[in-house]
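This part shows chain A:
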Amino acid sequence: MSETILDIRGLVTAFNTRNGAIRAVDGISLSVRKGTTLGIVGESGSGKSMLSLSVMGLVPPPGRIAEGQVLYRGTDLTKLSAAQMRDLRGNRIAMIFQEPMTSLNPVHTVGFQIIEALRAHRKESPARLKEEAIEALRKVRIPSPERRFDEYPHQLSGGMRQRVMIAMALVCKPDLLIADEPTTALDVTIQAQILELLRELQAETGMAIILITHDLGVVAQVADEVAVMYAGKVVERAPVSRIFQDPQHPYTIGLMGSMPRMEEDVDRLVSISGVVPPPFRLPPGCRFNPRCPFVGSECRVEQPALAAMTDTHAVACWKAPLEEHV
Partner candidate 1 sequence: MTKPLLELEDIRKLYPVKKGLIIQKEVGTVRAVDGVSFQLMPGETLAVVGESGCGKSTTARLAMRLIEPTSGTIRYDGQDITKATRQDMRRLRRDMQIIFQDPYSSLNPRMTVEEIIAEPMVVHNVGDRASRRDRVRELLRLVDLAPYHADRYPHEFSGGQRQRIGIARALSVSPRLIVCDEPVSALDVSIQAQIVNLLKDLQKEFGLTYLFISHGLAVVKHVSDRVAVMYLGQIVEIADKKNLYDNPRHPYTQALLAAAPEPDPSRRTAMKSLGGDLPSPLNPPSGCRFHTRCPLAQERCRSEVPALREIEPGHRAACHFAESVPSFTRFRNGEGIHPRLQERLALYARHKAALASVNA
Partner candidate 2 sequence: QQGNALTILRVIDADKYDPIRSTATAAAEIVYMLADTLVSIDFDMKTIKPLLAKSWTISEDGKTYTFKLRDDVKFCDGRPMKAEDVVYSLKRWTDPASKSPVSFRGGPVKDIKATDDYTVVYELKEPYADLMFQLGLSFASIIDKASVEKLGENFGVQGFNATGPYCWVSWTPRQDFVMKKNPHYAWGPEIYKNPKPQVEQIVWRVIPEQNTLMAAMQAKQADATYYMPYIAIDTISRVPGMKVQQQKNYIYDAFMGFKVDKPVVKDEAIRKAVNMATNKDAIAKAVYFGKGAPMQSLLNPSVLDYDAKSASLMPKFDPAAAAKLLDEAGWKPGSDGIREKDGQKATFTVYGLRNAVNPRISEAMQADLRKIGIDMKIQLWDATVGWGKLATQEFDAFYMSYPYVTANEALNLYFRSTQTPTPNRMNWKNEKTDQLLATATTATDDNTRKGANAAVQQQLTDASVWVPLVSEPMWLVTGDRVEGAKPHGVYGAGLYKGLDITLKR
């Protein structure tokens, strides 16, 4: 089994707000191994982005990491100084974001922004830097990279911009790439291109990827392992094939059912009722209980822990395994 690149243990990221302390990430444990992709799915507001920003050490104030460890190759990132963290960021751990339209600085050329990422971590001659940057652009299949190098983000299409983002993230050849909904804002055709590109690059470099999305289709296509998040917690974690064959958590099942499918003609979608509770008004017990069709009395009292069902499959539900219902 390949080496574990990132190991998150009991991570809690909290915000002190006027409505009280919010735990956007509430005791999450996850790990990613070299060369594999961990997909994280969940509804909006479930804490996916906060989780990734916590890893990067970029939790926006007033948020902070309150508990837990983020072990990168054994070093706890939460204990590093700002300067040490900066050395790793963009260098060993890189990140790409959802909005390619706004994630690039509109006032600097694409080339400059890539070089900047490189220069922050390597001492090399300007000419060499430029070469590497163009190489990175070429690697993400941008046609005529020498010309694009001097263009501004607004001169590029959405797909191109996302490629630039990827080039920028990968230019230092990181071990771990965190992609926060990299394709949500793109058209399907472009999405396919980008996902394909990520897959190829992973095969080539052997980096680990954390892919955040709320499209189960994307997860099915690229992830090796999946974590389902709800209200700041991981409710289910399993290899991708298991998730799609034998989801255990009612929330996961609900998500599966909510997804309209092209291979199936159904009259009504199986939907999850209700909405995600606001983070400062979480219900007692299992956080999903108000929306859960399987809800039982214990669900309203105590939070279920993420318990292993098999070696690789863990679920946080009092009703698990759901087998007896079948």
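How were these picked? Simply put, all candidates are chains of the complex that A comes from, given by their letters.
One rule holds for everything that comes next: a contact is a pair of C-beta atoms (placed from the backbone, for glycine too) under 8 Å apart; a residue touches a chain by one contact, two chains touch by 3 or more; residues count from 1.
All of these numbers come straight from a predicted model, not from anything done at the bench.
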Inset, instruction - Please name the candidate from 1 or 2 that touches chain A in this complex. - result: 1
Legend entry - Interfacial residue positions of chain A with respect to candidate 1 in the complex: 43-44, 157-160, 187-193, 195-196, 214-218, 220-221, 223, 240-241, 244-247, 250, 253-273, 275-276, 293-295, 322, 325-326
